[in-house]
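Note sheet for the following structure.
Just one protein chain is left out here, and the rest sit where they should.
After this line comes subunit A, so read on.
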Amino acid sequence: MQTDTIIQIENVHKHFGKVHALRGIDLNVGRGEVIVIIGPSGSGKSTLLRCINRLEEFDQGSIVVDGIPLDSAENINAVRTEVGMVFQQFNLFPHLSVLDNITLAQRIIRKRDKKEAHEIAMELLHKVGIPDKADCYPLQLSGGQQQRVAIARALAMNPKIMLFDEPTSALDPEMIQEVLDVMLALAKEGMTMVVVSHEMGFARAAADRAILMDDGLIVEQATPNVLFSQPKEERTKAFLSKVLS
């Protein structure tokens, strides 16, 4: 798995004013690998994720996604079409129906015609289990349904990598599982995924690797079972004791 690297992150630094948010991150993600990043708030895990598709600029270091270095405007757009992103707040387009949310980028970026985009959208809505909501508007849906539409919207671009930024943190407890089920199915299909989430159950079931970040650095990484049950670092132990209790 490590032989075929799809994301290469080398010595990435990021400052927000005086705050040194990322302090030299090195991380390689293999094709088809599922990585879960955990860590306290402010540890830089969301920032790292947002650097991968350049929603956040970094000050130093390099990130190469599927052979494309993130340095020029064209390259950034090229990478963004290969990388799907799912946000904590869903960020669906409220003025468009569910179907139009999923077809918009297909039509203007992938240049698919209306019929083809429509068919792909319906297929994906079946996949995430809500084909009957195609004509609804986002704000008529529950949070869990909205997040599933957001996943379908990202998948419609046929990304090679999916980034999830705390996808279940804004959801009511009873809706978390329906979103995790979709993500689990995606992981089983071999999608490369980088997930910022504290859903330990999901991490154990789907992730190849779990990473603990703190204070802008990767503190420890291992398979989820090892990291959660036998952490080596004191900081990992302290964090896990708070999350698991």
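The working rule: a contact is a pair of C-beta atoms (placed from the backbone, for glycine too) under 8 Å apart; a residue touches a chain by one contact, two chains touch by 3 or more; residues count from 1.
Rule of thumb we're sticking to: contacts and distances are computed from a predicted model.
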Just by its UniProt name, which of "sn-glycerol-3-phosphate transport system permease protein UgpE", "L-lysine 6-oxidase", "Thiamine biosynthesis protein ThiS" or "Amino acid ABC transporter membrane protein (PAAT family)" is the chain not shown in this complex?
-> "Amino acid ABC transporter membrane protein (PAAT family)"
Of A:N11, A:N77 or A:S169, which sits in contact with the chain we cannot see?
-> A:N77
Chain not shown: contacting residue from A:N28, A:N91 or A:S169 | A:N91
Given A:N11, A:S72 or A:Q140, the residue that touches the chain left out of view is A:Q140
Given the contact definition stated above, which residue among A:L55, A:I68, A:A134 or A:A185 touches the chain not shown here?
-> A:L55
The missing chain sits against subunit A at residues 53, 55, 77, 80-81, 83-85, 87, 89, 91-95, 104-105, 108-109, 137, 139-140, 150, 153-154, 157
